[in-house]
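One protein chain omitted, others in place.
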Amino acid sequence: MVGGGNDAFIGGVHRIASRIDGRFDLVAGALSSTPEKSAASAEALGISRSYGSFEEMAKAEAAREDGIEAVSIVTPNHVHAAAAKAFLAQGIHVICDKPLTSTMEDAAALEKLVADSDALFVLTHNYTGYPMIRQAREMIASGELGTIRIVQAEYPQDWLTSPMESEGLKQAEWRTDPARSGAGGSIGDIGTHAHNLACFVSGLEVESLAADLQAFVAGRTLDDNAHMMLRFAGGARGMLWSSQVAPGNENALKLRIYGEKGGLEWSQEDPNYLWFTPHGEAKRLLTRNGSGASAVSQVVSRIPSGHPEGYLEGFATIYSEAADAIRAVQAGADRATAMGQLPGIKAGMDGMRFINACVASSKANAAWTNL
Amino acid sequence: MVGGGNDAFIGGVHRIASRIDGRFDLVAGALSSTPEKSAASAEALGISRSYGSFEEMAKAEAAREDGIEAVSIVTPNHVHAAAAKAFLAQGIHVICDKPLTSTMEDAAALEKLVADSDALFVLTHNYTGYPMIRQAREMIASGELGTIRIVQAEYPQDWLTSPMESEGLKQAEWRTDPARSGAGGSIGDIGTHAHNLACFVSGLEVESLAADLQAFVAGRTLDDNAHMMLRFAGGARGMLWSSQVAPGNENALKLRIYGEKGGLEWSQEDPNYLWFTPHGEAKRLLTRNGSGASAVSQVVSRIPSGHPEGYLEGFATIYSEAADAIRAVQAGADRATAMGQLPGIKAGMDGMRFINACVASSKANAAWTNL
Amino acid sequence: MVGGGNDAFIGGVHRIASRIDGRFDLVAGALSSTPEKSAASAEALGISRSYGSFEEMAKAEAAREDGIEAVSIVTPNHVHAAAAKAFLAQGIHVICDKPLTSTMEDAAALEKLVADSDALFVLTHNYTGYPMIRQAREMIASGELGTIRIVQAEYPQDWLTSPMESEGLKQAEWRTDPARSGAGGSIGDIGTHAHNLACFVSGLEVESLAADLQAFVAGRTLDDNAHMMLRFAGGARGMLWSSQVAPGNENALKLRIYGEKGGLEWSQEDPNYLWFTPHGEAKRLLTRNGSGASAVSQVVSRIPSGHPEGYLEGFATIYSEAADAIRAVQAGADRATAMGQLPGIKAGMDGMRFINACVASSKANAAWTNL
Partner (left out) sequence: MVGGGNDAFIGGVHRIASRIDGRFDLVAGALSSTPEKSAASAEALGISRSYGSFEEMAKAEAAREDGIEAVSIVTPNHVHAAAAKAFLAQGIHVICDKPLTSTMEDAAALEKLVADSDALFVLTHNYTGYPMIRQAREMIASGELGTIRIVQAEYPQDWLTSPMESEGLKQAEWRTDPARSGAGGSIGDIGTHAHNLACFVSGLEVESLAADLQAFVAGRTLDDNAHMMLRFAGGARGMLWSSQVAPGNENALKLRIYGEKGGLEWSQEDPNYLWFTPHGEAKRLLTRNGSGASAVSQVVSRIPSGHPEGYLEGFATIYSEAADAIRAVQAGADRATAMGQLPGIKAGMDGMRFINACVASSKANAAWTNL
């Protein structure tokens, strides 16, 4: 693991997620920005091999007989590209947090590296691991909603309603800092999730968007609220709202998709439920592993219906599928086949293009901008 | 009453709403487009004085000692202006369904007539009569949310998902016909409600909007889905979505408003609840007439908390306040004072400007357009 | 109307309910306990004929050519019997609030009177007027749930959590006073509603019950909380909970019924929804007048789905059906046919037997007691 030292929220998430299905052991890390901090974090976590930098770690692990098979990169965004490069160069599989990088240049370079590498590159768009999201995607792909017309995506939060970055909150500091986060504030941190999920479930690509970004909190340079309209290839239309300044919203990612024949509604905070309305019939509550749950959702479920699975289990599914993919390439499968529907470099580039288009559109007074 | 014959949905609503608080008796009508149909409807409803046309009715009623004090106009949109003109000319108070008219020209002419008349003109933006909407408006006005930053309004329906207008449904026929509805489809029928409510509650005016209108159903000329971004005077931003093709939505008008100090959320289908989150505290469920209900909401409530009031009661409040206003002007009050917060000609003109701006913006590829 | 003067909650409800469908005009009343108060209330309400007592009113109205056809009795419980007797004796139809009376003796006498009278006796078990309750009843009657096994009924409130009767609240005073309410506290006031609705919807009769009544608030003599188990004729089992001391509950009447083939769930505070689970399939949300609504629910609906109807509309349905029944007997129908499923003297006697059985069972340490 690279990053994820004490105080980092997302590192702990990756560690639990990798453990839930028993497919990974965490044995080495470059957990912090200095060797001393890294060593302290490693000791606290019981990780035996601690390194002072990711470059050192990549080389040393590649040289070991029992070196790591895969690395998790969970640093702030601006470190993703360099760290991924170091491990890919050694043929070590990379599991990387999103968004892909902090700049388009880094992203393009990384895309090339991944294309040229034999190693896998997995981007943890974790929400795609929720069982009912898998089912929604399948229902649309199989035509249960007919031609899709409307996609409403939103991801409001409230934790940056006040200027937390001035009050010593580390999470707030780097996430509102262009040097570490990149050009996107809310759109990079959470808008990319909403965009990714809208495309993953609908099976559609955003062709162009018209975005109006705001930084409502005084002194903030990156957007903390973004409104946009979407045009999808094929004619569907949509809206996307991301916000970090909407009091009463924790991680209220919500997706609603409507087609000629029916509608689907899903909310991340209550992820075991999927609302399905076949047009002209009563609304139905489909539940994870319950009546109405399909095979694709059951295969990524662990426990019976009515016993809620949550965020960590959805995240764990990405890790377990990454393990499957690694075993598959080791057994000779080609990388595309091994990856299946796992989010990878394409999802990462789509996210970068999304951020860039948002920023460009907003600067042009919300002019339609192609991705 | 003008319009509202057999088969018309909204006429029955107005009749019940006017009766609930016992402030009106319905004694005369020109209920349909022909004298025969009007007479038949009047007889079925037990209305003693039936007229062949609204012109005839206005004159005859004005000439009677016991003539009507006020008229309800509940026809399709394109008849509103002429009917209102006939009664205003006789000094009879007008209670008119929304949107104001089917064309901007009619609207402007009517605005002038209203300004010159001694009679009152009330537009039944009925959702403003819901008790928790009154409370939300007051909470914002009194600063409980701080400066407003974000307004998310939506009004999705699903009844036009299929081409109902080709299947003999009268409601669908005129509401999708530009000659009778005007330039707006979903934006005129329901988008105006969302716009009106967003402004009524937030206390803000929409300065400009960028709209993307669609007619998803083949052969339909008016929009059946509309996406738009909003810029409010003073800096708040918002989104508005109206749709008639979103399966699983009946009358899912929803309003969410966020300020520096808190957030409010309200849904028309569950109107007795208002969700309030003071930033940094737990979300609270305020209920009509329950703990946390303010005086302004209680004064328009009829029954204790937990016994739900609904659409008809909210509508009735508009009628009862219209009765209050009529008594007030009869007692010498000036018209503005008598109207109070009742929606009138200004709300109607705002709605017309909203429809026009939506259509103009959408034609200009969603360019920002002033109202 | 008898009772329902200023300050009485339920009188206003009856007045609105009788008006909503335009089937009744309120023209006479003995609204309070003294002629002076009655006259003042009548004047405030615009009722032309005010009487000093119900006896006087019954006689005078019977003597008029244009005398009332029906009377609403909305007094505290202990006055129901005498008032009903006075009007039935004159052949005037009676619409009476529940519970039937305050004592079993009064109830038995009234039952005899009703049997011997040509006039109708309607008891306003208003919750039976909700459209989705009608649909639930029909679904069970038609076998959609198979044999019924379990009935869970509850009606918690919180308004008597504190000793409100000692703090000058009139509603609390008479409802906690055995002399005016009878032997039941929460069981009479709201438990009877839950019992009535459980039987109305399930089509089953309670054969015996085991009840544990409490008066949690110091100094209160009537129960403010009641727990009981139910045995229905035919083998179904159930539970019923009524409470006036459960903070966070306004009028949280809820009914859940489970059979061999499916389950139904309904909540009075959100009455436009009925949850239906055919066993082994996904749960469905049936909505009033929406997809899945049956004819019996639509016939008592006034407005389209998604525009909520509430408590007053359900109550109004009882009044409108009472008007239908009156017209039917006037046209020669026999009384039972005219009443149809309207709650009448049998529902009233069932309620009295329920209250008595609760009190007797609780005194016998919750021994099973027949109704």
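Note that the chains are named A, B and C in the order they appear, and that numbering of residues resets to 1 at the start of each chain.
In this section, contacts are C-beta pairs under 8 Å (C-beta built on N, C-alpha and C of every residue); 3 or more make two chains touch, one makes a residue touch a chain.
The shown structure was predicted, so the numbers you read here are calculated from the model rather than taken from an experiment.
Remark: the absent chain touches shown chains A, B, C in the intact complex. Touch with the chain that is not drawn comes from one residue among C:128, C:249, C:272 or C:291, which is C:249.
Remark: the omitted chain is touched by one listed residue; of B:287, B:301, B:320 or B:361 this is B:287.
Of the listed positions A:223, A:265, A:309 or A:350, the one in contact with the omitted chain in the full complex is A:309. Along chain B, the points of touch with the absent chain fall at residues 276-277, 280-287, 290-292. Listed by residue number, the positions of chain A touching the unshown chain are 9, 12-13, 15-16, 19-22, 46, 157, 249-252, 268-272, 287, 290, 302-313.
Residue positions on chain C in contact with the hidden chain: 149-150, 152, 158, 161-162, 210, 212, 214, 216, 225, 227-229, 231, 237-239, 241, 243, 245-249, 256, 258-263, 265, 275-280, 283, 365-366, 368, in rising order.
Everything below uses one rule, namely that only the chains that are shown with their structure count from here on.
With centres set at the average Cα position, the gap from chain B to chain C is 35 Å.
Chain A and chain B have CA centres that are 42 Å apart. If each chain is reduced to the centroid of its CA atoms, chain A and chain C end up 55 Å from each other.
Shown for chain A are the residues that touch two or more other chains, namely 276-277, 280, 283.
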